[in-house]
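Note that one protein chain is taken out, while the other chains of the complex remain in position.
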Amino acid sequence: MAKILVINPNSNLNVTDAMADAVAPLALEGGPQFEMHTLATGPIGVQSQADVDAVALPLRAIVAERTDCSVFVIGCFSDPGLAVCREATKTPVLGIRECAVFTALSLGDRFGLVALAPASVKRHTRAFREMAVSERCAGITPLHMSVAEAEEPGALPKVERTAQTLIDDGAEVIILGCTGMARHRAPLEARYGVPVIDPTQAAGAQALGLALLSGSETIRPAADALLAS
Amino acid sequence: MAKILVINPNSNLNVTDAMADAVAPLALEGGPQFEMHTLATGPIGVQSQADVDAVALPLRAIVAERTDCSVFVIGCFSDPGLAVCREATKTPVLGIRECAVFTALSLGDRFGLVALAPASVKRHTRAFREMAVSERCAGITPLHMSVAEAEEPGALPKVERTAQTLIDDGAEVIILGCTGMARHRAPLEARYGVPVIDPTQAAGAQALGLALLSGSETIRPAADALLAS
Amino acid sequence: MAKILVINPNSNLNVTDAMADAVAPLALEGGPQFEMHTLATGPIGVQSQADVDAVALPLRAIVAERTDCSVFVIGCFSDPGLAVCREATKTPVLGIRECAVFTALSLGDRFGLVALAPASVKRHTRAFREMAVSERCAGITPLHMSVAEAEEPGALPKVERTAQTLIDDGAEVIILGCTGMARHRAPLEARYGVPVIDPTQAAGAQALGLALLSGSETIRPAADALLAS
Amino acid sequence: MAKILVINPNSNLNVTDAMADAVAPLALEGGPQFEMHTLATGPIGVQSQADVDAVALPLRAIVAERTDCSVFVIGCFSDPGLAVCREATKTPVLGIRECAVFTALSLGDRFGLVALAPASVKRHTRAFREMAVSERCAGITPLHMSVAEAEEPGALPKVERTAQTLIDDGAEVIILGCTGMARHRAPLEARYGVPVIDPTQAAGAQALGLALLSGSETIRPAADALLAS
Amino acid sequence: MAKILVINPNSNLNVTDAMADAVAPLALEGGPQFEMHTLATGPIGVQSQADVDAVALPLRAIVAERTDCSVFVIGCFSDPGLAVCREATKTPVLGIRECAVFTALSLGDRFGLVALAPASVKRHTRAFREMAVSERCAGITPLHMSVAEAEEPGALPKVERTAQTLIDDGAEVIILGCTGMARHRAPLEARYGVPVIDPTQAAGAQALGLALLSGSETIRPAADALLAS
Partner (left out) sequence: MAKILVINPNSNLNVTDAMADAVAPLALEGGPQFEMHTLATGPIGVQSQADVDAVALPLRAIVAERTDCSVFVIGCFSDPGLAVCREATKTPVLGIRECAVFTALSLGDRFGLVALAPASVKRHTRAFREMAVSERCAGITPLHMSVAEAEEPGALPKVERTAQTLIDDGAEVIILGCTGMARHRAPLEARYGVPVIDPTQAAGAQALGLALLSGSETIRPAADALLAS
């Protein structure tokens, strides 16, 4: 039975639980199973660049060790450690930011990102340039909220206003830029009639497809070459 | 039970069968089911721009009529009728070229495309510019083969040489640029150690995720606005 | 005597007449003549993507059949059927959106587009990305008007305010994004002192040049290769 | 009667004559007339950047003084003095490089440029970046010839081989990157079946359209603002 | 002892003095010395394109003649004559606009430019496109001031407001878009906590490094080839 390991790079078990809830609809009888892993040594939240860099090698250690998995998902919207994890294993490693963006682009022309803090806006701007998707980004708007605040049901009105602004600026798809906002997805879709992407779900769905299709033979890009270099 | 409709825009039943085989691993007990639909009025193969344009409105008619489906997949690498189908329904409509490219970009830095004929190279070049993914395309190399020839097991050596060239040019992921080449996926992955994307499978996986996650509430970007315009 | 066929893809004879008026200054004694053709089977106006796709093959039929013409002009700002028409004939086929944009770029650094409806803004955004001219577009602003409304003399004040906004955003040339607004060209130029492009005139002028220069020997890009593919 | 002034920035009368021949088919009875002007103080050929810069202000003096013209054409593929001429007059000023490129893009997807010397390749590369057309340039290949050599009928075989290379690299339209190669246009089109653009003709055609359409009211972008700044 | 020649292309000695003050901190005992050169034939200020073009060849004459210098700096934010000067000598020639931008990009992700007049905004927009740095420019905002006004201490409040706007739009580094605003650098940095670049200083620093490192052997790109072409 294929196994998908979703790793929460922070040590907040509430976040891990929220991610487990998010991917639950993707787990079918007889299909690949999702296992959650909380990085015990991680920060309570990945917010600064120091947090991002601190978890890279611990994440690498996990993907190098867990040879029993078909796909790994790094469960943080800053995609920490993605390159180094891909270097360490032939098993596919997915980042939830990348999966959210590319899923959005499969559904509509331009996406808008509901971010948390202004500092993360700059980090995502740089990442979108590296991913070469800037031209398809209609905007990145911060909520000026912490992860914990954004998860609360009471955050919905502010999330809605932010989404409305992005739609007015041309967004045809909305991406929720953090792991804890899955609960806002359905109300936003109902209200605005556009697809709303929860990044953990986007990566979970991608992982499910890879696991079902690959058997054991799909491997990561040029891993051998990288390992040998 | 959610249903995913995979539409073959050409009237070649062999191609429909090949696509059914390609998505078969994605159909689980208790999960969304894949239904294949062959466009009886379609050309025997979609090769020219006239073929692409001829099937657009018939595809639209199908997605407008089939209100019992959770996701539609247009099963041709030229993504015929994608815009017009999205205008006609709130149900998500996926194109296999878009899904192949965005799945590839979730797995590696640059992709290489094994195309069929030189004429399609120009069509894909234009599409990649519209999708804003040109900078992440390492190359598009034609096999100088027809759809039927490319499907044959005997095509593998030429496909391999083409993939090798693209990898030498920096491709970390290979996309098979037609619906009928799924059989070459596993041997290519085994030989070159890079992910190889069959476009029908990429779209099927994306559709599976959408169907599982959406229930009935996910809808297409701004469909109401489009319908009203 | 060389002949330029200007095809109105909608069935509205008023629009055909307006286009005839627009190109009238380009018809000289002894020079190529403009013949207008109204697509009787076309919609009353090309507004939705369904309208765009519906006229593609009928347009193709015309350019394939009319071997007596030196240049074809597709007279709709969405450039419907451009690719498929080019595939069907060696005679040059011009789209008025392409000609408007490229004429604008010959006259100033960045252009602004006065569009009709928000839905067309998204279509043009995608087209400009495909044409790789996004970086030279200062903005696309919709009038929130129908074709019929935009043609009226009374529309001028709103067109002026829209043009002013685009100029404030850096536009050095204004493009009127529909076939019926030629009458607003002179007042706008007089008021704002920038070139204003009527797309039918831009394509007509381009066609005139091609007809005068080509004799019979200029042919469409790689038509043979395309036809043979 | 509208007048189009075509200015040869070099002092070589043979080149002026060749340009006169090139635009001759564009002069119709009752239509705008082409007047040729040779810059007596210009270099014998514009090849170095020093040549380009030396003619800028003399060109500006001409366009500022000649208030009897409807359009000016700067007849050198390096488009010398284009910005400064546009600053000096409200009358449209066209550059033949810009017109050649934008005419090419109205006819096919990507263009290839037959250049003269390697040094000009670098100048055109920079210009194409400034024009934001790099992504639609399939290649720039130098003939390693002088202006005089490229004009000779004997240059045709080398021009053909160069064009063939560019077509193999994806060019759908060929631009002749100098004023003197108009004679090669028809044979190249006949042989390769793609449009071939002579830059003087492209600008002449564009000028003809502007002259016919504008009457006296079309003016240059933001000339007042520029003059006042 | 290596010598760096800083050329003021305008004839305003106050500007030359301000530039001398700006680079004074870069002159060390035993290190390369800065010599200031005022272009006596230059305009009192380089504001129009005509001003830019008028000084190109006089600047070229200076760099061609002064064989005793290790580096040349063109001291005007429009980088007049940069290409033609580089063609004329093997000695490195730096433009202060280029140096300001590339220094800014070494310090932060995106820069904002405090420009003088709206007309210069268009010139810089085009230049940034040619330099391929548009995507890293957060904005260009004009002060609506002359050079003389912008130099005054009293200009600081308006400069500050402009910088604030650019920072709000995402600028992490501020560039002062003229030679005379060095005095505003320290107060701006103190107030906003972001690096502020004076272009003359940026080029002076770059020149200092080149002079110290090169001895006599560093030469300009492909100068021989250019001279021979």
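Chains here go by letter, A, B, C, D and E, matching the order in which they are written, and residues are numbered from 1 within each.
Just so we're on the same page, a residue touches a chain if its C-beta (ideal position, glycine included) is under 8 Å from a C-beta of that chain, and two chains touch if they have at least 3 such contacts.
Here the structure is a predicted model, which means the values were calculated and not measured.
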Sole contact to the chain not displayed, among A:24, A:44, A:57 or A:190: A:57
Per the touch definition above, residue among E:87, E:151 or E:172 touching the missing chain: E:172
Contact partner of the left-out chain, one of B:51, B:79, B:151 or B:172: B:172
Touching residue (missing chain; options E:90, E:158 or E:183): E:90
Of E:63, E:117 or E:131, the one touching the omitted chain in the full complex: E:131
Touching residues (missing chain, whole complex) on chain E: 25-26, 28-31, 90, 92, 94-95, 98-99, 102-103, 105-109, 131-133, 135-136, 167, 172-173, 186, 189-190, 193-196, 201-202, 204-206, 208-210, 212-213, 215, 217-225
Hidden partner chain, residues of chain D it touches: 121-122, 125-126, 129, 134
Residues belonging to chain B that touch the chain removed from view: 109-110, 135, 170, 172
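Heads up, the rule we're going with is that only the chains that are shown with their structure count from here on.
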If a chain touches chain B and chain E alike, it appears here: A, C, D
Geometric centre distance via CA averages, chain C-chain A, whole Å: 43
Shared-contact residues (touching 2 or more other chains) in chain C: 109, 122, 126, 129, 132, 135, 172, 222, 225
